[in-house]
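In this view, the complex is presented without one of its protein chains, the others remaining in place.
Chain IDs A, B and C follow the sequence of writing; residue 1 opens each chain.
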Amino acid sequence: MKRGFGSDNHAPVHPQILQFLTTANDGHQPSYGTDTWTLQAAEKFRLHFGQQAEIFFVFNGTACNVTALRTLVRPYQAILCSDVSHLQNDECGAPEFFLGSKLITVPTRNGKIQIEDLDKAFVRRGDQHHSQIQALSLTQPTELGTVYSTQEMHDLVAWAHSKKLYVHLDGARLSNAAFFLDKSFKEITTDLGIDIVSFGGTKNGLMMGEAVVILNPQLAKDFQYIRKQSGQLPSKSRYIAAQFLGYFQNDLWRSIAQHGCEMAQLLHEGVLSIPDVQVTQTPQSNAVFARIPQTWIKKLRQDYFFYVWDENNFECRWMISWDTQPEDIHGFVKKLKELSYEVPSRSLS
Amino acid sequence: MKRGFGSDNHAPVHPQILQFLTTANDGHQPSYGTDTWTLQAAEKFRLHFGQQAEIFFVFNGTACNVTALRTLVRPYQAILCSDVSHLQNDECGAPEFFLGSKLITVPTRNGKIQIEDLDKAFVRRGDQHHSQIQALSLTQPTELGTVYSTQEMHDLVAWAHSKKLYVHLDGARLSNAAFFLDKSFKEITTDLGIDIVSFGGTKNGLMMGEAVVILNPQLAKDFQYIRKQSGQLPSKSRYIAAQFLGYFQNDLWRSIAQHGCEMAQLLHEGVLSIPDVQVTQTPQSNAVFARIPQTWIKKLRQDYFFYVWDENNFECRWMISWDTQPEDIHGFVKKLKELSYEVPSRSLS
Amino acid sequence: MKRGFGSDNHAPVHPQILQFLTTANDGHQPSYGTDTWTLQAAEKFRLHFGQQAEIFFVFNGTACNVTALRTLVRPYQAILCSDVSHLQNDECGAPEFFLGSKLITVPTRNGKIQIEDLDKAFVRRGDQHHSQIQALSLTQPTELGTVYSTQEMHDLVAWAHSKKLYVHLDGARLSNAAFFLDKSFKEITTDLGIDIVSFGGTKNGLMMGEAVVILNPQLAKDFQYIRKQSGQLPSKSRYIAAQFLGYFQNDLWRSIAQHGCEMAQLLHEGVLSIPDVQVTQTPQSNAVFARIPQTWIKKLRQDYFFYVWDENNFECRWMISWDTQPEDIHGFVKKLKELSYEVPSRSLS
Partner (left out) sequence: MKRGFGSDNHAPVHPQILQFLTTANDGHQPSYGTDTWTLQAAEKFRLHFGQQAEIFFVFNGTACNVTALRTLVRPYQAILCSDVSHLQNDECGAPEFFLGSKLITVPTRNGKIQIEDLDKAFVRRGDQHHSQIQALSLTQPTELGTVYSTQEMHDLVAWAHSKKLYVHLDGARLSNAAFFLDKSFKEITTDLGIDIVSFGGTKNGLMMGEAVVILNPQLAKDFQYIRKQSGQLPSKSRYIAAQFLGYFQNDLWRSIAQHGCEMAQLLHEGVLSIPDVQVTQTPQSNAVFARIPQTWIKKLRQDYFFYVWDENNFECRWMISWDTQPEDIHGFVKKLKELSYEVPSRSLS
């Protein structure tokens, strides 16, 4: 496959993480989460999120979100989430299937939820005809590559807690936000009062594996059963745990996040001055969103794969991976510039 | 962890499979099942199961079973399964959760379902008050390490199809049955008319990964959505596919199965003559079931881990892994003999 | 309780319907839908909807909708519905609970769905990450008391069928639409190709009872099990059937619908000229929607109960029942006029 900017799922496993996998492949270990690798990895997570954190590994992002949410809501309760959230748009109805609950969406600005929109949605409390909102699910960074400031996140959590709602954080790329904000994981989750985090590994250089990080200790009690019943208990848990140990070793997580953010900045700078390329979001993590003329798309994709985010206006998403190289950026920018030059030449003829 | 006979989930990944994983870790690949590794692996499966087979990789055994069953039944329909089945006893209610359906259990002899018991359970057809049986789920080898003969399996499938029921096969260790019966996978599934198979990898030397093998083509149409909604679509599918390619390369699957069966025979022979060890099932795959005096269990476990299968009568399950060595067997048998000698000596004093 | 315009659920049972209930209370009848009253009522429904119609009685409107929809979608499939629909807003998440499916809402004009908005929502076909739309649910009359013309309904159904979607009709007050359009039930449902109808009784003078009317015969096969499993199989079915027989006898349904529409027109005419009363929808069934000054609400409710439809702009819903009398209308209009006069008088002082 040609390289490109399609997804941080397209890159291979980071060598340091693969090395940990290989090292873990030694001798017998108990299954189902009681092996030494899993215990160590959980301990490592607690260093990052605080000592009250309870850690449960699962296989993928959809599952991480829905198993986390199973701790928060009963079927007659609803979850507030953004109308661009992965939860709402990209999980083939997994939330409704696993929870039996309604998602209530709120509009966003630059991918971020505004408190005034939450207020509008927070209606009909105690009305038996209406799903009762019980949780707020936020995404950090957002699906549009933007990052809530610590203050913004604080205010959203405070709003939720003032309404007695739980807060779930979809952190499939949380490390990028931590780097961007120059904060520890604890500072941007636990310290803000977030109740439960879906912590991503797969999109950040792992082979597969996510972690449900339970920060509100009351939610951890039955999680082992929820995970098993949801088909998410890894038999050979050591192989997910080892990947996370590799990910945290020598702050690899931070290096990968830094690389992603810097490459996105490089791409952003490269395309800013190209006529007909309209950057739609200020990049704050490892993605650049931009509108380009429809006619370019096919030509660009001959050399670099990427997705059209919005088929209605040809907004594209260019995603950086841990292995994206400056040359990839330069080549892509060059190609964009060539396409840009073609336009006037065409219009001259 | 000390070695032992606890589970085929306790052993490490087979080196050949790990090698394939490492090889697959090269360059970009599309995500979500469209990569070249996944396409190749599906092709390999079709060599083993027939050209009509449709293959979908998932993460673990529970998920493999419930996503397969989601193609067969609606919530008001029931599934016949054995009362010792993993489906009934060991999945924390995942079938009821994913399907909303009732499992109707039938008793077993030596782990095997008898047609006369199916007949007794197949009642109240067309009675709106009763869950309508729509599928029969069989396990091969059974949970007790026994193997249905081809004739037995043929008769069970014929019974089911005569009642217009689908047949699901839980094949978490199907390769052991293929070796024991000296048949190809196709001969023991497709050719018998089985509709859908949960094909296990994790317990046979893989790191993680199972395959839903759809043999009845009408069932494949919507499976991609079922898998995604069930939280079982691997983002980086190549890493499960590559493991299966390693598993099939040079018939590794058969070598592992042969080793498991032979080690089980060796263990069986070793314990047959030991007083107070009562083998409860004729071993036909990679497990030995035997009752031993309760007082031995703790002492045995000091050196070799294993599970007590039935707490009421101290029937134990001794499970072989791909890396079980003859010395493991010899050491374990020696220990059992020592415990056996202790008994008369104690009674002499 | 004082009389008012709160809901057509507030009125008592129509005497003719009660009379049928009393008559049905004679001797033994088989239970669970096989009694003579149920068979007669189904036959009567077929006179109104066509001979292919299959009829199943259930207890209430929420259940009528969700059991009907259980015939149309699997959990990974979505239902298109309006953003003001009862399904979306007023059933405490029953659709998500019963179906495990996502509702995808489209905006409305005067309560009606527009095809251009359906087109916008009909995206990501074949994308395994997205719930696949499988059905369109329409409401006739709409929740805002407006009625789709036969042409509008025809076009919506044609759009849906061109996309291979099923069409469900929420007809909790369908008789009002039939009267308004001066058509038979068959002309506004079966003849347009609608697949399944939730036919309301409770809001039209019955004690309790709705009918799932299956017009697409392929959908009827398993409905008896769906109904039973959903907790909606009436033990003494005759008592729901008898009510519907009373409802259809001598076209009582039409008299009630006519009365409701005429009383709504009377109310509409009465309030049109009142300053500060802003009618927001042209009444086409048995409801009037209007905005009034917030300060009036409490005072009005001292004499006549009604609901505020939209707390943000004080749009109110005034609902007619079969027993609403012209004097009720006159009294209410008089009260509104008095409140209207108070405003200038207050401002004079």
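The definition used in the following text is that a contact is a pair of C-beta atoms (placed from the backbone, for glycine too) under 8 Å apart; a residue touches a chain by one contact, two chains touch by 3 or more.
These numbers were taken from a predicted model, which means no experiment stands behind them.
Visitor: Specify the residue from the set A:Leu136, A:Leu206 or A:Ile226 that touches the hidden chain.
Guide: From the options A:Leu136, A:Leu206 or A:Ile226, the contact with the absent chain belongs to A:Ile226.
Visitor: Pick from B:Asp8, B:Asp35, B:Glu54 or B:Glu91: which residue touches the chain that isn't shown?
Guide: The one listed residue touching the chain not shown is B:Glu91.
Visitor: May I ask which residue of C:Thr189, C:Thr202 or C:Gln281 touches the chain that does not appear here?
Guide: Once the missing chain is taken into account, the touching residue is C:Thr202.
Visitor: Tell me where the left-out chain touches chain C, residue by residue.
Guide: Missing-chain contacts on chain C: residues 1-4, 6-7, 9-13, 18, 21-22, 24-32, 35-36, 59-63, 66-67, 91-94, 97-98, 202-203, 207-208, 225, 228-236, 239, 305, 321.
Visitor: What is the set of chain A residues that contact the non-displayed chain in the whole complex?
Guide: 32, 74-77, 100, 128-129, 131-132, 222, 224-229, 233
Visitor: Kindly note down the residues of chain B that lie in touch with the hidden chain.
Guide: So the residues of chain B touching the missing chain come out as 75-78, 89-93, 96-97, 99-103, 123, 128-132, 311.
By our rule, only the chains that are shown with their structure count from here on.
Visitor: Mean of the CA atoms for each chain, then the mean for all of them together: which chain is nearest?
Guide: Per-chain C-alpha centroids compared to the overall one single out A.
Visitor: If you average the CA atoms of chain A and of chain C, how many Å lie between those two points?
Guide: So the centre of chain A lies 42 Å away from the centre of chain C.
Visitor: Where the centres are mean C-alpha positions, what is the separation of chain A from chain B, in Å?
Guide: Here the centre of chain B sits 34 Å away from the centre of chain A.
Visitor: Measuring from the mean C-alpha position of chain B to the mean C-alpha position of chain C, what distance in angstrom results?
Guide: Their C-alpha centroids are separated by 52 Å.
Visitor: Which residues of chain C are in contact with two or more other chains?
Guide: Expected reply: 75-77, 100, 128-129, 131-132.
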